[in-house]
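A single protein chain has been removed from this complex, and every other one stays in its place.
Note that the chains are named A, B and C in the order they appear, and that numbering of residues resets to 1 at the start of each chain.
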Amino acid sequence: MINVTIWNEFEHERKEEHIRAIYPDGMHMAIARGIAAEDLAIRTATLEEPEHGLTEAVLDDTDVLIWWGHIAHRRVEDAVVERVYNRVLDGMGLIVLHSAHVSKIFRKLMGTGCMLKWRELGEKERIWVVNPAHPIAAGLDEYFELSQEEMYGEHFDIPTPDELVFISWFEGGEVFRSGCTFYRGLGRIFYFRPGHETYPTYHDPNVLKVIANAVRWAAAPRGAKPVRGHCPEPLEPVRGRS
Amino acid sequence: MINVTIWNEFEHERKEEHIRAIYPDGMHMAIARGIAAEDLAIRTATLEEPEHGLTEAVLDDTDVLIWWGHIAHRRVEDAVVERVYNRVLDGMGLIVLHSAHVSKIFRKLMGTGCMLKWRELGEKERIWVVNPAHPIAAGLDEYFELSQEEMYGEHFDIPTPDELVFISWFEGGEVFRSGCTFYRGLGRIFYFRPGHETYPTYHDPNVLKVIANAVRWAAAPRGAKPVRGHCPEPLEPVRGRS
Amino acid sequence: MINVTIWNEFEHERKEEHIRAIYPDGMHMAIARGIAAEDLAIRTATLEEPEHGLTEAVLDDTDVLIWWGHIAHRRVEDAVVERVYNRVLDGMGLIVLHSAHVSKIFRKLMGTGCMLKWRELGEKERIWVVNPAHPIAAGLDEYFELSQEEMYGEHFDIPTPDELVFISWFEGGEVFRSGCTFYRGLGRIFYFRPGHETYPTYHDPNVLKVIANAVRWAAAPRGAKPVRGHCPEPLEPVRGRS
Partner (left out) sequence: MINVTIWNEFEHERKEEHIRAIYPDGMHMAIARGIAAEDLAIRTATLEEPEHGLTEAVLDDTDVLIWWGHIAHRRVEDAVVERVYNRVLDGMGLIVLHSAHVSKIFRKLMGTGCMLKWRELGEKERIWVVNPAHPIAAGLDEYFELSQEEMYGEHFDIPTPDELVFISWFEGGEVFRSGCTFYRGLGRIFYFRPGHETYPTYHDPNVLKVIANAVRWAAAPRGAKPVRGHCPEPLEPVRGRS
């Protein structure tokens, strides 16, 4: 059983009617329903909850955290960011969606500005699989389309991804590295581009399939927690040791 | 259920008594017993069988192929190598063990010479996990040791691995990239260094754990078979098209 | 001084008038003139010359080899391919252009099929820089355009590039990994997509700049030739050595 926590700032959907029309109870609930499966125990958390719903107890019980944020990045408390950050390095999976590219947690983990180009014309996006052997591409055709999305364009200011799974083509002329994995400490991170709040992206079956694949990829077992720090005793005899 | 075929040239164990003493019915059988689990359907194949036991029918029924070879690389028929090669690019997992670094199939897939340094003094090898977040490291401590192994040293003439999971330390002074993944087409390949025939390496619980992890990593679902070749109709209108 | 040899099969330009109109003395000569500089000593070689112009003596005097081929891949002698292959692994730079993606030499070095999607409608290509810190991107803006080119689309069946420098956007809806580096042995390889024979691509200043950058990247000094093979004497004492 994989314990999944879906975090959403949940601002747009509460405050803007045309967005609530698409996601009446929030994008987190759309994702939760969309990826529901027997092997996933899913809960949600939002900005307005105490500690943003990401208490020690919740994170203790989270194998994979999904993160959506946009207009409220600054309102996320640094202490919670630090907590999530440490959990990721200790092995929690993290799936960063769309505008969370400039969330505090993603920027802190990447070490770069994470900025990009953007434009909101509702243009077509075609997402090409460039590593079909990757488990995050499981069950996808060679590409899938979103008829209307916000454009994100290069240069995307991230570290070179450990694995590049998707590249987006945009009607307006840009390309984007849309599906990127990053190993960090014991953690596995996946950035996935689509998901602007004004489009029904998280109702799209391919988008949901990718998120579900990423959850399982991020939750797979890993090695023991590394030992670091002072290690005075050598494993082998050292000559000339005083 | 994952269908695993373990291929072994099975020469040393039949012909050299001190090796038969370690692997009475062959390394393939030691590995088969060592990784046996409810989700694995394991069969074996050897050089002397017709088509080396790797008929179309067997490969049709193989999700992951494990390969051990050493003194008989040249006796493997090119037609079988070609068959295995095409299967890997079409999505079969391949786990290449020890001296199979210069097998025809591995060299063909890598495109390089795949040579390395070697020495057989029975020296100690310590295998360090350098990507503890990788599923192939699942359940391992920060390192494990083999008290006696053949030494393999750098420079190992392979393409840069897609993921480097293990680095070996050798008593005699060398290091080696011992656990390397490669994505090729729809296939996933893992090279794993240990396994000289004169040592009981394939009875070692950590070695067997790595092989079992690699089988599950290599067998995970992937995307659809890519469409390639002439594609005369554009997906979008092309201006000025005659 | 960098010794550059530009190899071109030189078939289209000799036999098809509309192509000769663009490249009267061949694409190799257009490239030679286009990248001419004080630090480059450039020669050319073509298919019809003895040993395709790639004798031992010529390769002895070549730091970087540029390769363009299309309809005559099969006419390139295996012995010459083998010679070039060994030179690359021994440290010669190799720049593979456009339709040479299925040349014998590139496929042998990559170990994969190297196929892709293609379409010839003369559509627009926009080449985005995704690693602006890479020396092959030196002097380029964030993108450059070719108003008419053949389309190459994913999935491009190559190993994961060591460095991905460019991604192409095509008018017809596809994307492509257009600038890819690969380290192999002591050699450095760069694949660069543009260059269909029916368009004046090798007269484009940005395309020429990329090729010139790649020549200098591929020619930079490297380490000593690795020692491989049997290495019976350990660098450190091995306990229990008989």
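In the analysis below, a contact is a pair of C-beta atoms (placed from the backbone, for glycine too) under 8 Å apart; a residue touches a chain by one contact, two chains touch by 3 or more.
Values in this document were obtained by computation on a predicted structure and should not be read as measured data.
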Ask   = Since one chain is left out of the picture, which of the remaining chains does it touch in the full complex?
value = A, B, C
Query = Which of A:24, A:172 or A:221 sits in contact with the chain that's absent?
reply = A:172
Message = Touching the absent chain: which residues on chain C qualify?
response = 91, 126, 129, 131-135, 137-142, 162-163, 171, 183-188, 220-227, 235-236
Query = On chain A, what residues meet the omitted chain?
reply = 89, 108-113, 115-119, 121-124, 151, 153-155, 157, 159-160, 162, 171-174, 182-185, 226-236, 238-241
Remark   = Hidden partner sits against chain B at residues 126, 128-132, 142, 153-156, 160, 163-164, 167-170, 173-175, 177
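Assume only the chains that are shown with their structure count from here on.
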Key: Interface sides of chain A and chain B: same vs different residues, half threshold   = same
Ask   = Roughly how many whole angstrom separate the Cα centroids of chain A and chain B?
value = 32
Note = Chain-centre distance (mean CA atoms) for chain A and chain C, in whole Å, is 36
Ask   = For chain C, what residues touch not just one other chain but two or more?
value = 153-155, 160, 173-174
